[in-house]
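Mind having a look at this structure? Questions to follow.
A single protein chain has been omitted; all remaining protein chains appear in their positions.
Chain IDs A and B follow the sequence of writing; residue 1 opens each chain.
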Amino acid sequence: MKSRLVLWAIATAVLVALPPLLLAIGQPFYVDLTRRIMILAIAAVSLNLILGYGGMVSFGHAAYIGIGAYAVGILGFYGHFNGGLHFLVAIGASALVALAIGAVSIRTSGIYFIMITLAFTQMLYYLGISVAEFGGDDGMRLKRRSELPFLDLNDPVQFYYLALVLMLISVFLVSKLVNSRFGMVLRACKSNEARSRAIGFSPYPYRLAAFVIAGAMCGLAGALYGNHTNYITPGLMSWTQSGDIMFMVILGGMASTAGPVLGAFALLFFEDLLSGWTQHWQVILGPLLVLSVIFFRRGLAGIFYKPDA
Amino acid sequence: MTWQLVFEQLLNGLQSGVTLFLMAAGLTLVLGIMNVVNLAHGSLYMVGAYLALAAARWTGSYALGLALGVGGALVVGMIVEVVVLRALYERDHLDQVLATFGLILFFNELIAILWGRAALFASPPAWLRGHIDLFTGSRYPSYRMAIIAVGLATAVLLWYVVTRTRLGMLIRAGATNRGMVAALGVNIRLLNTVVFGFGAALAGLAGILSGPIYNVQPGMGELVLIQVFVVIVIGGIGSIRGALAGAVIVGVVDTLGRAFLKPLMATVISAPAAENAGPALASILVYLLMAAVLAFRPQGLFPARGG
Partner (left out) sequence: MLEVRSLVKSFGALRATDGIDFDVREGETHAVIGPNGAGKTTFIGQLAGNIRPDGGRIRFAGEDITALPAAQRARKGLARSFQITSIYPEFSALHNVALAVQATSGHSFRFWSPAFSDDGILQPAEAILREVGLGTRARVLAASLSHGEQRQLEVAMALATKPRLLLLDEPMAGMGAEESRRMIDFLGTLKQRHTMILVEHDMDAVFRLADRISVLVYGRVIATDVPERIKLNEEVRRAYLGEDS
């Protein structure tokens, strides 16, 4: 347990030190990249809650990135720039949508659940495309970034530290959650659903709650992401984006708190590297993902420590 | 909004439906029998379309292009089954989803490398470029009518194979109890490859037929695939009957919705509001339908078990 804290402390220290270092050597691009990775890591952490710990293969998680981003964009469109409002609406709207989708989907399982979550996300994607006022297919440019007290999101370094803090907070929240009573029931239902029912746990309410929490957290990530890219398109909600986040979770190692963060860093750095070589990097990434699934089971976190008991 | 127009859109819906059916039939069998989630099914749709287009240009003959396209999809499908899917049968659905997702990335990019990212132009064969006269007095594109015919013929063929042949019997047995079929000494590996290849061929056919109507471009398969998922959820996994029913329902609802929802809504609410709300609602109509089916009959309209 202590060794884990030490590792986290080291990682945090590194991340804190990164911006001044990178700026000193004239590589501001990597500050932005790392910031993007940390924001998506929040999305991965939220997915890990329901996927890694809950066993729910939700292929539609990117929907909440889209909702969060559009919350910022749409509020800005109508002249509201208060960051607090942005984040609140992003989280709230995501939670509500997650509640609606989850209520219908969680009654199913297995293949059905995967297809249904995918379908609902696609539905939101089409909704996003068809509303011409907010840019439709082309998306919309953010008029202004969210305005926060004490922080200027237009300063890349300040934004970076905000992302870092929020990422650490989400990891902390999830780690508390999965060891709480609620979390244990969720994990039990994943481990052996029949047994869980036999001792009196009905999976549905716990799974639904987890789904909503994960959606809300991912909505926050979406609001941050919208601010980061300054440009909001329905493509944020595409299922390839969902697949990417899933891969971060798997790559990093499911059912571990650090896994999704490691996975996000690994996947996105790797994508960045590959895309520097060739614009057709996906033709390499694709088979690599296939191979990693077939052969590489425990994920990167397994290298560092044993999974949670 | 005349009756002729409605009928025409109905036919369009039917045409879109049978295209979905061709894809759904293969996928529902793979899901039902082999219990494998295969996201790359859309890639086979795309492969069929591209191979047929390339072959037709090369040989100058549409028919030859069609044959090579379907054959090519069949071969690619079987290769995918042997190389990738076999390693995934025993794994959980998550692994299958991710691995086949990797395949999608691979195929999309491969096609982009070979033929570029821009949409290609595919045209129907010369002898199908005309119109035929409907009993309603209006005219309807021959090509679309041909698609409907091919689709329905395939449905009949599939019905025959599944209910009247030994292969079909094995398929149905596999859909209800995979382990038992294997235990009975049936070469389950060969059966799997055959079923998968067959499904791939159907998907390829769907891609080829759709080429002239929709876009031929990388990523075309995924757009259709999700609709196919909706079809299967509505119709029930593992059931060909369900796939047909679901496909026709989805095709018709989607087409009619896109054509008539905006004008219908404009009669009830203001025109500018309908301008936005109409297309928005139309685009999500089938998903709402899916949600409704799930709420009342989560196993679909014609589930395989018991059939």
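FYI, a contact is a pair of C-beta atoms (placed from the backbone, for glycine too) under 8 Å apart; a residue touches a chain by one contact, two chains touch by 3 or more.
This one's a predicted model, so the numbers in the text were calculated from it and none came from an experiment.
The absent chain, not drawn in this view, touches the displayed chains A throughout the complex. The chain not shown here is touched by just one of A:201, A:231 or A:270, and that residue is A:201.
Considering the whole complex, the residue from A:27, A:154, A:179 or A:230 that touches the absent chain is A:179.
Not every partner is drawn; the one left out touches chain A at residues 176-177, 179-185, 188, 191-192, 194-202, 205-206, 209, 309.
Here is the rule we use: only the chains that are shown with their structure count from here on.
Residues 51, 57, 59, 104-105, 107-108, 110-112, 114-116, 118-120, 122-123, 126-127, 129-133, 239-240, 243, 246-247, 250, 280-283, 285-290, 293-294 of chain A are the ones touching chain B in the complex. Partner chain A is touched in their complex by these residues of chain B: 31, 35, 37, 84, 87-88, 91, 93-95, 97-99, 101-110, 112-113, 222, 226, 229-230, 232-233, 237, 276, 279-280, 282-284, 287, 290-291, 294-295, 298.
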